[in-house]
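I have placed the structure first, in the form of structure tokens, so that the comments after it can refer back to it.
A single protein chain has been removed from this complex, and every other one stays in its place.
What follows is subunit A.
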């Protein structure tokens, strides 16, 4: 039981109701929203409520990040569930799906339960474990999909590993369909660009680095989409980086397949030129692409062709990043900067705020069936309060995450998360 909460005089943007108006959010002592909108105070504030004036601020449903790598179990020095949740709260993310790429891999009921229990005891935000589609993420045998789903696996994924064997994928997707679970995959051809470390092209050629051609993403994606249509499973292209991929998913959708797609915030705000002279914090999978591709992806997102934005938060340490580029690990942290980086797309006029919040909250909640993404009466009071116009600079020393591999070090942002509420409880305020 907490004290009722009243947030007054703020702009409320709630894509679940297509609502954008100035008003009040009233949260009951059960941590659920009683009302949100311009008429929310018609019944008056609840007795004993904590009333906060939020003039100039904007409330949105708490962000939902569908792709977060955590180091626990196995690499706690990089990130624990607890430290990731603090990074999430700082970034306005109130729910995230944790990837199964841990040591051990999350492919057993006991491990799903371990993540759930650790999250319940220590995390500031809602953590939903994804489970491995195949045992050990090896792409050979399907995991106990039914039991894992019943234990609470939010979805099935092979994490960083693509599933190369088409037959294994077909059977796993057919089976997963029966349990109503989404299969979320990254696509990367096993052979084409297998030794590649960045986008194929002039820049890679000058740097003397082996390139990854576009087709290495597109060809296996086309295959996955065909298998999704064949099996009628719910398929999510977890991290696409090319306009051809967005088109492929859209075309499959128009043919009637139950498919969606996501893109990392990095691919919407950075490009391959950021790599400069071998800056390993910009080494990602899929690789950062050219500026034309980035712009096309922002347009595809605005048009709804790409469904959701993820942080693809992937903590890495000096041991895996302070290496020559080709030897360094892929990945960048992103929970703390997700909202701020995404607001660049709003401020540039490329993506309307409603669509942006939809892609960051309402839509991912709907795709993965999570109780989140809305400020409707009765919903859990997961709320992110933003100052859309606050300028700030990200300094490495202020990062909450245990790992510091941000591609946004010393970056300037306009717009910041000022308060984060999970179940009506304040978990972050700046």
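Annotations for the structure displayed:
Definition applied: a contact is a pair of C-beta atoms (placed from the backbone, for glycine too) under 8 Å apart; a residue touches a chain by one contact, two chains touch by 3 or more; residues count from 1.
Criterion: contacts and distances are computed from a predicted model.
Missing chain, UniProt protein name: "Aspartate carbamoyltransferase", from among "Potassium-transporting ATPase potassium-binding subunit", "Aspartate carbamoyltransferase", "RNA polymerase sigma factor SigW" or "Aspartyl/glutamyl-tRNA(Asn/Gln) amidotransferase subunit C". Only one residue in the set A:44, A:208 or A:349 touches the chain that does not appear here, and it is A:208. From the options A:326, A:354 or A:411, the residue with contact to the unseen chain in the full assembly is A:326.
When the whole complex is considered, the residue among A:103, A:121 or A:277 that touches the unshown chain is A:277.
Where subunit A meets the omitted chain, the residues involved are 200-202, 204-211, 277-278, 319, 322-328.
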